[in-house]
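All protein chains of the complex are present and in place, except for one that has been dropped.
We just call them A and B in the order they show up, numbering each chain from 1.
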Amino acid sequence: METILAKWEHLSASSGALRFLDINLRSIGQVMFQNNPLTGILFLAAIAWGSHAAGVPRVAIAGIVAVVVANLTAQWLHVDNEPLYSGLYGYNAVLVGLALATFLSPSALMWVYVVLGASVSVIVMLGTANAVKPWGVSSLTFPFVLTTWLLLLATYGFSGLVGTALPSGNVITAFQPYEASPLKLIDLFQGVLQSISQVFLKASAVAALLLLAGLAVNSLTAAAFALAGAILAVLVAHLFGAESDLITGGLLGFSPVLTAIALGTVFYRPSWRVAIYAMLGTLFTVIAQAALNVALTPFAIPALTAPFVLVTWIFLLPRQCFEPTAAGAGDVVKARTT
Amino acid sequence: METILAKWEHLSASSGALRFLDINLRSIGQVMFQNNPLTGILFLAAIAWGSHAAGVPRVAIAGIVAVVVANLTAQWLHVDNEPLYSGLYGYNAVLVGLALATFLSPSALMWVYVVLGASVSVIVMLGTANAVKPWGVSSLTFPFVLTTWLLLLATYGFSGLVGTALPSGNVITAFQPYEASPLKLIDLFQGVLQSISQVFLKASAVAALLLLAGLAVNSLTAAAFALAGAILAVLVAHLFGAESDLITGGLLGFSPVLTAIALGTVFYRPSWRVAIYAMLGTLFTVIAQAALNVALTPFAIPALTAPFVLVTWIFLLPRQCFEPTAAGAGDVVKARTT
Partner (left out) sequence: METILAKWEHLSASSGALRFLDINLRSIGQVMFQNNPLTGILFLAAIAWGSHAAGVPRVAIAGIVAVVVANLTAQWLHVDNEPLYSGLYGYNAVLVGLALATFLSPSALMWVYVVLGASVSVIVMLGTANAVKPWGVSSLTFPFVLTTWLLLLATYGFSGLVGTALPSGNVITAFQPYEASPLKLIDLFQGVLQSISQVFLKASAVAALLLLAGLAVNSLTAAAFALAGAILAVLVAHLFGAESDLITGGLLGFSPVLTAIALGTVFYRPSWRVAIYAMLGTLFTVIAQAALNVALTPFAIPALTAPFVLVTWIFLLPRQCFEPTAAGAGDVVKARTT
C-alpha cells in the first residue's frame, strides 16, 4: 500500500491533471479527516453506491461537480499549496453538493446553486480558518454548514428553487409520546451503520462499510473510533428515549461519529484519558444533535453537521488539558486551518 | 471642490461648534463609507426628501437626534479623536434612529428609545471594534443591527412601544407560487434605484439620485459600484424567482449595494480580480438577504443590513488573497475599527 501511495505521489507531482485528481480525492477523504487519495476513492465509491441505491445518481454527480468547482476556485484565489494539496479547500464543497442535491428538487437553478455554493464554501473556509486561528482550533465542517444553511433558507424566498426534502417548519411542542416500539438488536445494528453513512447524507449499510474501509486504509484507529462513536450514539439516543426512526436512520449518530474521530484520533494524542474525554464529547453530541433538531424546527432546515462542529469546538478549546498530536500541535491543524 | 473642503477643514478645526457639525455630517456619510461632510449633506438631503415624500418627517428628525446623541456619548466616553472626527461613532446611530422611527409608532417612549439606542450603539461600536480587531475586519453596520434588533424585539414585551410597521411573526412555509407578474424594464429600473435608497430605509428614486450624487462627490468608483451592485442584485433576485414586490421595493438590494461598495472600493485595491470577487459577494448577499428574511420570520423583525455584514465579513476575512487598499491595510480600517 505504502509503495503504491508513494508512486502515486510521485506521479501526481509530475502532472497537473493527476495532481488535480489527487487534490479532489483527498478533498473527499478530508470529510472524515483523512488526507489520503485511496480513502477518497473508497469514500467516492460509498457516495456513488448510496446515490445509486437511493435512485438519485444526481446527488453523487453534484458532489463531484462541487468538489471540482471548489478546488478551481481555490486556485483562482491563489491559496497556499500545502493545504490545497491536502484537500482542505474541497471537503466542505463535497458536502455542499451532496446536501443541495439531496434536499432540493432537480432543476437548472439547482445546478447554479451547486456551483455557487461550492465556490462560496471556499471563501467561507478561508474566512473561518482565519477567524478561528486565534483559538487554535480547526474549521471542521462549519463552512459547509453555514453555506448550506443560507442557500437552503433562501429557497423559501425563491420560486425557482424547491426544497422537496426539507423538514417542514413548525412551532416546538412537547415530545409526543409515541407508541412503544422496542428496538431490536438488528435495528440498533442498522442504526450504527447508517450513523456512519449519514456523514455523507446516505442511509446505506454498504456505503457505511465502504466508508469504514476508507478510514481503515489510512488509519485503523479512526475506523475504530468511528464505529465506537456510532455504537455509543445509538445506545445513548435509545436510552434517552429518542424517536426510533431517527435512531435507526442514523440521523442522531452522524455528528457523534465525526466528534469521536476528531477528538479521539485527530487532534489529541490517543490515551485512556483522551478516550474518556472523546466519549463524553460523543455523548454530548447526541444531546446537541437532538437540541439543534429542535432549535431548527421553526426554520425548516436540517441541522447538518452543526452539532459536531459546536461540540468539537467546545471540546478542542481547552487544549491545555491534553497532549496534542503532531497534527493538533501545529502541522496538521495548521494545514487544516490555513 | 477640493478647495472648498480644505477651507471647511480649516474652519472646523477652529471652532468647536463647526467641528461638531462636521463630525455629524461625516457620520451620515460613513453609512456608505464616505468620510466627507459634503457627502453627508447630500445624504441628509436624501433622508429629508425620502421622509418628507413618505409623509413621516419624524423619521428624518429621529436620524438627526440619534447621530447627535451618539457623538455626544462618544465624547463622554473619551474616545480617540481620529475615528470620532471621521464620523465612525455616528453612522450606526443614524440608522438606529431612522429604523426605530420607521418601524415604531410615534410616542414619548419612542423618543426615549431613539436616545437610548443611539447612545448604546456607540458602546456596541466600541465593543465590536475591539472584538473584531484580531480578524482585521471593520465593524461595518453590525452595531446598528444588534442594537436595533434588541430594541425591536423588546417592544413585543412592552405595552408602551408599538411596532406598527414590523413584519408579523410566522412559521416558515414553502414559497407560495404567486401569480406570474412579469416584471417590466421600468419595474427593474425602480428596483435598482430603491435598492440604493433602502440603505437609508427609504423607497424613493429622488433619494437614490441624491445618494448617488453624494457618493460621486467623494468617489466616482463608489457610485459606480453602488449602481452596479443594485443592478446585479435586482437581476439575480429576479432570476431566482423572488417576490416582485420585494424586488421593485429595493428590499433585496440594499444589502448587496453596501457589499458592492465595501468589497469593490473600500477594503481591496480595485482590479479585475477584485471586481469579480465583489460581484460574487454581491450575488451571495442576495441569497443571504433572502435567507435572513426567512430566518427572521419567526421573530417578527426585519433583517436590516445583517446580510451585508455577514457576507462582507466572510469575504473580508480571507484578506491574504487580495491586495488591501491603504485603508484596508491599516489607516482607514484602523480608524474605522478603533
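In this section, a contact is a pair of C-beta atoms (placed from the backbone, for glycine too) under 8 Å apart; a residue touches a chain by one contact, two chains touch by 3 or more.
In this text the structure is predicted, and so the values were computed from the model without any measurement.
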Residue touching the undisplayed chain, where the options are A:Ala13, A:Ala165, A:Leu220 or A:Cys321: A:Cys321
Selected from B:Leu25, B:Val114 or B:Leu151 as touching the chain missing from the view: B:Leu151
Positions on chain B contacted by the hidden chain, ascending: 77-79, 109, 116, 119-120, 123-124, 126-128, 130-131, 134, 149-163, 168-171, 298-300
Missing-partner contacts on chain A, residue numbers: 134-135, 171-175, 177-178, 239-243, 246, 280, 283-284, 287-288, 290-295, 298, 313-321
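The rule is simple: only the chains that are shown with their structure count from here on.
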Averaged-CA centre spacing for the pair chain B and chain A, given as whole angstrom: 36
